[in-house]
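My questions all concern the structure below.
Every protein chain but one is kept in place in this view of the complex.
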Amino acid sequence: MPVTTSHEEPELIQLLTPEGEFKEHPDYPLDISAEEMRGLYRDLALVRRLDTEAVALQRQGELGLWASLLGQEAAQVGSGRALRPNDMAFPSYREHGVAWCRGVAPKDLLALFRGVTNGGWNPDDHGFHLYTIVIGTQALHATGYAMGIQRDGALGEDGSAVIVYFGDGATSQGDTNEAFVYAAVNNAPVVFFCQNNQWAISEPLERQSRVPLYRRAEGFGFPGVRVDGNDVLACLAVTRAALHNAREGQGPSLIEAFTYRMGAHTTSDDPTRYRMSAELEEWKAKDPLLRLHTFLTRNGLADEAFFAAVEEEAGRLGERIRTECRALPDPAPLDIFHEVYAEPHHHIDRQRAEFADYLASFEGADAEGGR
Amino acid sequence: MPVTTSHEEPELIQLLTPEGEFKEHPDYPLDISAEEMRGLYRDLALVRRLDTEAVALQRQGELGLWASLLGQEAAQVGSGRALRPNDMAFPSYREHGVAWCRGVAPKDLLALFRGVTNGGWNPDDHGFHLYTIVIGTQALHATGYAMGIQRDGALGEDGSAVIVYFGDGATSQGDTNEAFVYAAVNNAPVVFFCQNNQWAISEPLERQSRVPLYRRAEGFGFPGVRVDGNDVLACLAVTRAALHNAREGQGPSLIEAFTYRMGAHTTSDDPTRYRMSAELEEWKAKDPLLRLHTFLTRNGLADEAFFAAVEEEAGRLGERIRTECRALPDPAPLDIFHEVYAEPHHHIDRQRAEFADYLASFEGADAEGGR
Amino acid sequence: MTTKLTIGKAINEGLRRAMEDDPKVLVMGEDVGRLGGVFRVTDGLHKDFGADRVIDTPLAESGIIGTAIGLALRGYRPVCEIQFDGFFFPATNQTFTQLAKMHQRSGGRLRLPVVLRIPYGGGIGAVEHHSESPEAYFAHTAGLRVVTVANPEDAYWMVQQAIACDDPVVFFEPKRRYWDKADVDTTRSLTSAAPMGAARIARPGQDVTLVAYGPMVKTALQAAEADTDHSVEVIDLRSLSPIDYDTVCSSVRRTGRLVVAHEAPVSSGLGAEIAARVTEECFYHLEAPVVRVGGFDTPYPPSRLEEHYLPDLDRVLDGVDRTFAF
Partner (left out) sequence: MTTKLTIGKAINEGLRRAMEDDPKVLVMGEDVGRLGGVFRVTDGLHKDFGADRVIDTPLAESGIIGTAIGLALRGYRPVCEIQFDGFFFPATNQTFTQLAKMHQRSGGRLRLPVVLRIPYGGGIGAVEHHSESPEAYFAHTAGLRVVTVANPEDAYWMVQQAIACDDPVVFFEPKRRYWDKADVDTTRSLTSAAPMGAARIARPGQDVTLVAYGPMVKTALQAAEADTDHSVEVIDLRSLSPIDYDTVCSSVRRTGRLVVAHEAPVSSGLGAEIAARVTEECFYHLEAPVVRVGGFDTPYPPSRLEEHYLPDLDRVLDGVDRTFAF
């Protein structure tokens, strides 16, 4: 069946070309020091290492699963570094780069994928909510949280804003669109950050939308913008502006970070079944690390020693991750009943006690050599 | 909390002004005979009578509830008359005017609100699906049906299109937005017809959207248009065009019919609790019948005899409705088990049999004067 | 000091008191603002607490629960109204996969003090989707507490207890009993009220235990009154998850017979759980199998048939008779 697709090329906010050239954008002036730029490079490199390490750990059976962010480092680090401590981020399940920026320990991320917890960290300690697996649900949580900020009167320069991450596929979910409605009518201080990595598992973007995703926002009454998701500087600048506007009471906005999932959907996935390797090659040329590396080098903002130091730090990080991952303790059987409810619950208490008895019966039985 | 609302006035497609003046619209030339125009007036008048009669029947205790369409006759008759026999309409619960155009017997509509059935007619006989009460769900049914039309190869001049009706409130539901997604990516031949009657029970439009609803479509990649919902000619022309485009393979579109719910939400509602009577007065001047009446009279297209005849027909219709409504038989207790499943179901059969025995036990008991 | 209140008004007063006591309490839902809800349960709150605390939401139930979760994460205590039982379903995903599980997911770090108020059950002559009894779905979902009320006293106190609870609580309101009136002593303190989790012996008896909840409690009491052959003990369950089996089982151990009555379809309804569990606990005390009286395993019928669908006094008495005829 013929599908009309809009062929008009949308504007892509870009500050750093794939070739590593910087070009100013009138709407997004970037106030950033050389040190901060090197910091961004370090983030990108370390996050990539974290990811590579986790993929390897999964291959070795240390993790049940891993969702690689390979290729999306700039979108995540750029937006993650745009956040202030007071801000709150609601991730999906692939935001390891944002987690990094929010100070979540890598081992706490790994814990989830290892299967020792369904959570892993204290969201309030990091301004970074738990990973959310059911697609789209967190868009509403973020919007509600932003409505809470409004009610706290916590807007303005020292106030807070919310950012919520989701994928291109997630834009099809009812919940995501309801979040657009709630955010718009409440003028909630929330930034919708869509990482359009072109794929939802095996489905290309065309199965979710026939027009660029950033345009969705307009129909709900707030601005949408498309940014080069492989350009960490553009992601930083655009997200900063959106968060600023949110804090200043200008309400929600949608950022579509145009990027590419260079790896498999997760370690369980086999992308050779549904996409061409040529596509991957094309995107390799747009690698988010490469272009910042080139830019820093060309402009004398970082030297070989810097890159070597980052490389070395990445090595240490990798080692730490491997060690810490293997050391993650398995939960105890009775943890199943842990914190199901916040207040006392006689039924759960009883089930826990019964199960404890049951487990104890084995210890006895084992001693007697019984079954 | 401050909410930014767009104040730019959207274009409203109008062919007939509230004062009854006709003005051509370049995009929507209307090919219509005087007789057809009189037919539209007759529809409007009879549908209004049907509605008034039903409200009265509810007051008399003959119906459990009624959702009045007062004020929305033009949106419904205009769009309903744009449909061809091959087309399929998916209504919400207020589309008595469309039902009328599709040949559904008034008593079958009343049956639902009287509580003798949850349905009432054969959708396939009328190209008019059952009323749907759970807001937004029918938008997806319509889209799926339209995808079926595509698979049947039933497009083109002699082909079919689908129209689905919903309210302004319904645009907030996830399902409605998912229908936009599915329709867009499949280029399905479906027209989304939103009757924006300004209210979702007690909530004004501002609680659902801060921009005009027709603009929602664009963000999903298909055209949206706002039409004067109290102008039967404009509704006819705009819907005809949208259905034509759908049949011709141009995919979905959204029509926002800008109208007003002149009555209560339903007979259970008390609008004085939440809206000003001044608003109603303002809209009375835009009455859909009035303007067509004026136009037909001024242009000599209908005379007093015609209007008198319509009035008389309406009277007869009213009488018929009253009689038929009162004559609607109550279902039998065992109908509870009727057609729960299409194929044999031993469990339901057994429950039915047990209940039949139980009921029979009373007959016995009654005879014996038991409890 | 007592006041005569309907169940609807008692909930309204309970909400008002909770909002006065704690500025973090919010009320949200469709038409809960100026209209005061389609059943007027939030009447006057919008006027007195303003639109920031009494929120007319867009028409999207997933959005109601989803944003309530976010508000709870920010420290608020949202009380969400789902307009009718049949319109809960769009919110199932947010309720079952997020609201119910987030506390556990966070290892106890996050608290989700969200209340879902759901007017439920039949008997008001409504059109489809306005008469459902979906409590079993919730009772099968770990992480939720589920309660319902049968009189103004409980309505007033339990809604406050639900709001004070740090777990998500589904608060079912027996819509056809909204207008039932009784005295409520509103001057007591919340802690002095009967705990939300405890069942209540609504009428003592010796021969058979009759468990009911919500709208069926009144029917059960009428049936007990009407039964001149047996002494029927009526238990008002109040908490549907967890269930107070101590109260139920100690009654059954005395009477030896149990009838459970609810409006929901019998198959896989709450009566099944109660029957299974009580039989486990009281096997040698039971003189007859637990009898379940409930709605049929069909969609809720059109309103002209609902008097046949809903278990009435006669159907309940028939159930009682069956436990004796066994």
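Here the chain labels run A, B and C in written order, and each chain numbers its own residues starting at 1.
Throughout what follows, a residue touches a chain if its C-beta (ideal position, glycine included) is under 8 Å from a C-beta of that chain, and two chains touch if they have at least 3 such contacts.
Owing to the predicted nature of the structure, the values given are computational and were not obtained by experimental measurement.
When the full complex is examined, the chain removed from view is found to touch A, B, C.
Touch with the chain omitted from the figure is made, among B:R59, B:R298 or B:H347, by B:H347. The chain omitted from view is touched by exactly one of A:L16, A:A142 or A:V340, namely A:V340. Note that of A:L65, A:A105, A:L289 or A:A342, the residue touching the chain absent from this view is A:L65. In the complete assembly, the contact with the undisplayed chain comes from B:H338, out of B:R59, B:R316 or B:H338. The set of chain B residues touching the chain not shown comprises 117-119, 122-124, 129-130, 132, 134, 137, 139-152, 174-175, 178-179, 181-182, 185, 338-343, 345-348.
Contact between chain C and the absent chain runs through residues 62, 86, 89-90, 92-93, 96-97, 100-101, 104-105, 128-129, 136-137, 139-140, 142-143, 241, 264-265, 267-273, 275-277, 279-280, 283, 288-292, 296-299, 326. Listed here are the chain A residues that touch the chain not shown: 1, 64-65, 93, 112-118, 133-136, 169-170, 172-175, 200-203, 207-208, 268-269, 273-274, 330-331, 333, 335-337, 340, 347-348, 351, 355, 358, 362, 371.
Following the convention adopted for this analysis, only the chains that are shown with their structure count from here on.
Chain centres here are Cα means. That of chain A falls 40 Å from that of chain C. Averaged C-alpha coordinates put the centre of chain B at 35 Å from the centre of chain C. Residues of chain B in contact with two or more other chains: 1, 172-175, 207-208. In chain C, the residues touching two or more other chains are 52, 57-58, 60, 62-63, 90.
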